[in-house]
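What you see is the complex with one protein chain gone and the rest in place.
Presenting chain A:
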Amino acid sequence: HDPYQPHEPGYGLYQPGYSPYDDQIPDPKSRMLAIQNAKAYLLKSSTTSGLNLYDHLANMLTKILDERPTNAVDIIENISKDVKWAQFQKKMDTLRDEHEILPTFEAAEKRKALFLKANGEGNEELEEEIGETPLPNVMETAFYFEQAGIGLSKDESYHIFLALKKLVSVQPIQTCRFWGKILGMEMNYIIAEVQYHEGEEEEETEEEEVTEEKEKGMGEGEDEDEKKEKEDEPPKSTYKPPPVIPKEENGTGANKYVYFVCNEPGKPWVKLPPVTPAQIVCARKIKKFFTGRLDAPVVSFPPFPGNEANYLRAQIARISAGTQISPIGFYQFAEDEGEEEEEEGGGRDTYEENPDFQPLSVAEMVDSLATWVHHGQSILNQGRCVWLNPFQKSEEEEEEEEEEEEEEEKAEEPDEVQQEIGPPLLTPLSEDEGIQNIPAWTAQPSTNLIPQYALAVLQSNRWPGAYAFASGKKFDNIYFGWGHKYSPENHAPALPPPVQAEYPSGPEIAETRDPTLEEELAFKAASEEALAAAEEEEDEEDAEDDEEEDDD
């Protein structure tokens, strides 16, 4: 019984053709015996795992012949391992594994809704769609940005496209634009910039006005109390919070557009609340990552008035104000505007597309920043786009205005609030300040090799992640990033304000040292002398009186 005959499986160690037993060809009978012995050896079960080599090899070869992988000899070890691993799976089991729903599958289900067309709408739908839709052509924009190396994958762009389509069909929207994507810690935000049809805005402002009036009423009551300060009561706080600057109306200024966000295409769109100046002012002082949940609190100092939805909206407002740009001439001021408004700081609020727009060549767009203009209004320090004097009362109280203003000036001594003027709309980018020695924008053509079809691409250096492109008559802005401004210096959070003095210190409240014994004695002696002197005077007076009486 010779081991390892060349024609048997499991040849193993010896190279074919080099076995020392090659030249021996045993007679058929002993050959049969040899085969049986070899097979018996192969069938011998392993002591550790209960398998035997014969079955294992048979399974492996069956698997290979069934599947026919390419280069089977190279992956033979892996196949062997897989077959052994397959032993642990019970094929016929009375207990069935619960059908495991992969999270991938669940996610796909959600997105599937996007791909289905809305039911119950017939041919009329088609006609409407062919006309002008507010839906932006996201794929086209993505194509242009891709040439500059910016953008999301095609899959995601298409999903966003469909999600926007759904948004447009649900809300009464006039214009819609894919604003960009802000990254967060747990989830990201996809943001759409939207303008409603005129007159169809949802009226959420009523509730807010009611609360504002209540606050005003309380404020007046407090003023009266303070004038009646009594010394017995602990002194009232003289802290007056700075006047609340009213937010801008929906549709103007910082609230010109309404923003919808969702975490992923396929999830429902959530409308972000309009932004107030206080939120913008506070957002300028803090720097926080977004978590991805809109209701997360924003823990910071100075305390941010609102939750993550408000912080997100404030950052979007700042980014839009700083980075929404267009080629010069695309937008022009409407010609029907009359005189500039005097009180509110001048400046025109609206612009419209210029029908006579002549696009400049790409080289010109890239060379000089003066060929681009901001079409987003910049936000003043106050937090609004249009400056408002916070000490003006509303129109209803104009009659009492003069009296109250005088009183206030005497009692409160308000700081002189100077009118803030920001750069007017449609200023060219060359006016933008750089940071240290870096210009605010970096411009480059998308390709140097094919200038005929190149785009002009601008990256913002102040808001890293904001990009804009222009090619002929097409242009767009987009933002992909974390949502923070760039500053070469480290962020230093504001220090808490100095502790207020508890009470005004004056001589009557000031502590003095208790008089020492000598001082007391001296004081006593002095007062006794004074008393004695007074008594003597009285005696003299009495004596004089007596004398006078005697005289009379």
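Quick notes
Quick note on the criterion: a contact is a pair of C-beta atoms (placed from the backbone, for glycine too) under 8 Å apart; a residue touches a chain by one contact, two chains touch by 3 or more; residues count from 1.
By definition in this document, contacts and distances are computed from a predicted model.
This figure omits one chain of the complex; the name its UniProt record holds, of "alanine--glyoxylate transaminase", "Large ribosomal subunit protein mL49", "NADH-ubiquinone oxidoreductase chain 5" or "Radial spoke head protein 9 homolog", is "Radial spoke head protein 9 homolog". In the complete complex, the hidden chain is touched by one of A:His56, A:Lys288, A:His375 or A:Lys474, namely A:Lys288.
Among A:Ala86, A:Met139, A:Val170 or A:Met185, the one in contact with the hidden chain is A:Met185.
The chain not displayed touches chain A at residues 102-104, 106-108, 111, 155, 183-188, 286-289, 436, 438, 448, 461, 464, 482, 484, 486, 488-491, 493.
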